[in-house]
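Every protein chain except one is present and positioned as in the full complex.
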Amino acid sequence: MAEHLLEIKDLAVVFHTIAGQVQAVNGVNLHLDKGEVLAILGESGSGKSVTASAVLNLIDMPPGEITAGEIRFKGENLFDMPPARRRDINGKNIAMIFQDPLSYLNPVYRIGWQIEEALKVHGAKEKEARLETLRLLEKVGITEPISAARKYPHQFSGGQRQRVMIAMALALRPDILIADEPTTALDVTVQAQILDLLVNLQKETGMALLIITHDLGVVAEVANRVIVMQNGKVIEAGSVRDIYFKPSHKYTKQLIKAAPGKGKFSLGISSSNPLLSVSKISKNYGVFRALKDISFDLMEGETVAIVGESGSGKSTTAKILLRLENANSGSVFYQNQDILTLSDQDLLKKRRDIQMVFQDPSQSLNPRMTVLQLISEAWVIHPDVLPKNKWLRRVEDLLEQVGLEKEYVRRFPHQLSGGQLQRIAIARALALEPKIIICDEAVSALDVSVQAQVISLLKKLKKDLGLSYIFIAHDLPVVRDFADRVIVMKEGQIIETGLAKDIFLKPQKKYTQELLLASLEPDPDVQLARRNTRKKLLEYKI
Amino acid sequence: MAKSPPTAKDNNTRRFVFNAWLLMLARDRFALFAAIFLLVLVGVALVGSFALEDVATKQNLRGRNAPPFDFNKDWIFWLGGDALGRPLLARIFLASRNTLMIAASAVSFSLIIGCFLGLIAGYTSKFFSHLILRVADVIMSFPSLLLAVIILYMLPPSVINIVVVLAITRIPIYLRTARAEVLEIRERMFIQAATVMGASNKRIIFRHILPIIIPTMVTIATLDFAFVMLAESSLSFLGIGIQPPEITWGLMVAQGRPYLTTAWWLSFWPGLAIILTTLSLNLLSNWLRVVLDPQQRWRMEIGDQKNG
Partner (left out) sequence: MTNFLIKRAVTSALSLFILVVLVFFLIRLTGDPASLFLPLDASEEAKEKFRDLNGLNDPILHQFFQYFSDLIRLDFGISLRRAEPAIDSVLRGFKWTLQLAAITMSLVASLAIIIGSIAAFRVGGFFDRIVTFFSLIGASAPDFWIAIVAIVVFSVGLGWLPTSGTGTVFHWVLPISVLFIRPFGLILQVVRGSMLNVLSAGYIKTARAKGVKDTAIVFVHGLRNAMLPVITVIGDQAAGILNGAVIVETIFGFPGVGKLMIDSILQRDFAVVLASIIITAVAIFVMNILIDIIYAILDPRIRY
C-alpha cells in the first residue's frame, strides 16, 4: 500500500490542570495525500487545533503531553526524529498559518524581514531571500511589494496580514500547508478572497492542504475530504459530498442542521408606527467619518437586521442609539422625543425601554458577579421597577424564560458555557422590560450549534413579549430566517434596505450582491455554483 | 462545550475557591514558608514586642556586647547582647513593632490615596487626569530616599512625619498602576453593559472597576511594604529617620556600626531580620502575581513540573 504523505495514528494528547487531566485528543486517526485538501471540522473544544499543533511540535509541554500515537510524514515517525531534523521539517516540508495574523506576526519586525527569515533559516542567502520575498508578496496579491516589505504588521489590514502569513508559509514550497481557522477573524468578502487564494495556490503547487475550521461553508468551498471531530475524537470521515448529503452520526447531522440560512423568509410587518426613528446620524472620529447621514426606522414588533463588514459603522450606530457615544449630528426619535438630546435624568428613564445584548458574553458579564447579581443589577440602578423582596423570584422566572434552570442563580460566569452565558445576557436585557433590544453580533462568538438555539430563543421572546429587535451582524446567512427587514451598510453609509426576502433573492446594489456571493453555503453543490458565479463576476470586473 | 448542571460542590463556591488558593500556596513551598514567617512576625510585633519590652529595655552593664551562641546563658541572650547589655533577641522583637508599624501605615496610606487618585485619573476628564499625572511625575522623578532625606531635613523627624514622607513618595506607584488598569478595564464590555443599563459613574467605578484592580494593588502593596521597610531602615541608618529612644531594625544596624569589628552581632541580627522579612514579602508577592495572572497560573496548577 502506498504510504500517505501525512498519517496520524491513534494520537492522544492530555493537558495537566489543577482540576485533573483533560483529554484534549483521544485516539485520532487521519491521513493526507499529495494534492488533497482535507478539512477538520469541529466546534471549540473538539481538539482540532491541538491535533494540528502536534504535527509541528507546537504544543506547550508542560502542561500538554502526548501520551500515545504517532505522526508519520512520508513514512517517518516525527516523534522518533532527532530535534534538529524535526525542526528542519517545520517550514521546509510542513508549514502552518494561523487564525489571527495580528498576534501571529511579530509586531516589531518588518514583514519583509520575517518572510526572509523563513528562507534564511533553511539556508538561503541574503540576496536570494530578498528577491524571493518580493516574488512571494506579489504572488499572494500584495500590491507594491517593495514598499510593503518594509512595513510593519500593524500597518496592514486583516486580509493583507493573512496574505503575508501565507506568503511566509509558502516560501519554501512545503509539501503540506496547515491552515488553522485562517479566515475566521476576517470580513466576509475578504474571507472569500483568501480562500480563493489558498485554493489557487494549492492547485498550482500541488501541495496538500489541511484546513481546520468550524464553518461548514468553508468545508464546502475548499475541501475534498472532511473529518468531523468532537471532544477529541473523530466522529466521522469521508468526502465532503458524502458527509453533507449522507451524514451517519448524530452529531454531524446536528451540525448540518444548525448551519444558518435555511429557514423561511419572514413575511414582513404590517405595522406602520415607527417605534424608533433614526434621522441623519453622522459621527466622526477625528478625520475618520464613521457614519455619514444614516437614517432608518424601526417599526413596532419588527426585527431589523443591520449587516456590514468591519468599518461599515454598524457597531457605531448601535453605540449611538444607546448613548454610549455621542453623534456629531442627527436625531433619534423615540416616543416623540429625541433621545440624543435628553438630559441625564430623562435618559435614565428611557434606558429602560432600549437594552442591549453584546457580542461576547464572557466579556459582557462581570466575571466576579453571580447570575443573580448580574441580572438584578438593573433593579439596583432602577429601584422603582421592582421591590427588593421580589428580585430572587423574578430572576428565577427570567432564567426559566430563557431556558435555564433556576439553580443557576448562584453560579459564576466561568462555570457556564458560551450559550448559557448569552442566555443570561438576554435575561439581563429583559430585566427592565424593554421594548427594543439591540443585539450587537449577539451570536457571532458562539459555536454554530448554539447559534441556532439562541436565535430561536430570541424569536420566541419576541413573540411572547412583543419586542422589537435591531440585530447587527457581519454576515447575511445568519439573519436570513430571522429578520423582517435588512439594512446593508458599508463605510458609514446605507447601501440598500428592504424586506429580507427581497435582499436575499433580488439584491439591487452591487455590494449587496458581492456580500451574498461571498457568504459560504454548507451545501457543496450550491457552494460550487456560487463560486462559479463569483469568479464570473470578478472576471467581468477586471 | 456544554458544562454539567450545578453540583453540591459548586454551591459552596466560596469555600471551594478558598481551598484552591490554600492548595496553590502549599504547592509553592517558598511562598508557604514566606507566608508562615510573616504570620509569625506579625504575632511577634503585636504580642511578643509588648511581652518582652521590659526585658529589652533593662540595661545590664555587665552583659555589655555579650557574644552570641553562648548556650549557658538565658535563651534570651542567645543572639548576644548590645552595648548596654540588653539582650539582642528581645531588642529585635521590640524593634519589630515600630519597623512594621511605620511600613504598614505608610503603605496603607499610599495605597488608599494612590488608588483613589488613579481611579479618578483613569476614569474622569482629561484635565484632572493630566494634572494628577504631572504631579505624580514630579514625585516619581525623584529618588524617594533623597526626597525623604530632604523633607526630613526641613521638618523634624517624628514618627508621623516619617510615615507621611514615605507614603507620599510611594503614592505615584499605585497611582500609575491603578490608572493604567482603569484605562484598560473601562473599555471592557461589561462596563459598557452597565452603562447601557444606566449605571452612574460612581457605581461603575466602585462596584465594577475597583474589585478588579484590588488584587493587582495588593500584589504591589506587598512588594512595596518591603521597599518602604528598606527605605525607613536606610533613613534610620543615616541618622535622619527614627531617633532614639524609639527603635527600629535600621537604627539597630546603625547603632552597631561602631562595633563592627569587635561585636559584629549588633548589626548582623537586625540586618538579617530585615532581609528575611523583605525576602518573605518578595516571595509572597511573586506567588500572588503568578496566581492572579490566568496565563501563568497553570504553572502552579500542575503537580509535577517537567522541563520544557
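Labels A and B are assigned to the chains in the order they are written; within every chain, residues are numbered from 1.
Here, contacts are C-beta pairs under 8 Å (C-beta built on N, C-alpha and C of every residue); 3 or more make two chains touch, one makes a residue touch a chain.
Bear in mind that the values here come from a model prediction, so they are computed numbers and not experimental data.
**Student:** Out of A:N106, A:N200 or A:N532, which touches the unshown chain?
**Tutor:** Selected residue, touching the omitted chain: A:N106.
**Student:** Of B:P67, B:G85, B:P215 or B:G271, which residue touches the hidden chain?
**Tutor:** Counting the whole complex, the residue in contact with the absent chain is B:G271.
**Student:** For the chain not shown, which residue from A:A12, A:V25 or A:I89 touches it across the whole complex?
**Tutor:** Answering carefully, the residue with contact to the hidden chain is A:I89.
**Student:** Looking at the whole complex, which of B:A51, B:L146, B:I160 or B:L292 touches the chain that is not displayed?
**Tutor:** B:L146
**Student:** Since one chain isn't shown, list which residues of chain B touch it in the complete complex.
**Tutor:** Touch with the absent chain occurs at residues 30, 134-135, 137-138, 140-146, 149-151, 153-155, 226, 230-231, 233-234, 237-240, 250, 253, 257, 260-261, 264, 267-268, 271, 274-275, 278-279, 281-283, 286, 289, 295-296, 299, 305-308.
**Student:** Of the residues in chain A, which ones touch the absent chain?
**Tutor:** Per the touch rule, chain A residues meeting the hidden chain are 53, 56-58, 60, 62, 87-92, 95-96, 98, 100, 103-109, 117-118, 121-122, 151-152, 154-155, 165, 168-169.
By our rule, only the chains that are shown with their structure count from here on.
**Student:** With chain centres taken as the means of their Cα atoms, state the distance from chain A to chain B in Å.
**Tutor:** Taking the average C-alpha coordinate of chain A and of chain B, the gap between them is 46 Å.
**Student:** State the interface residues of chain B toward chain A in the complex, per the touch definition above.
**Tutor:** 1-3, 5-6, 10-11, 13, 20, 23-24, 188-190, 192-200, 203, 208, 211-212, 298-299, 301-303, 305-306, 308
**Student:** For a test of understanding, state which residues of chain A touch chain B in their complex under the given definition.
**Tutor:** Within the complex, chain A touches chain B at residues 16-18, 43-45, 60-63, 231, 322, 324, 347-348, 351-352, 355-356, 358-360, 363-366, 368, 377-378, 380-382, 405, 407-408, 410-412, 415-417, 419-420, 425, 428, 432.
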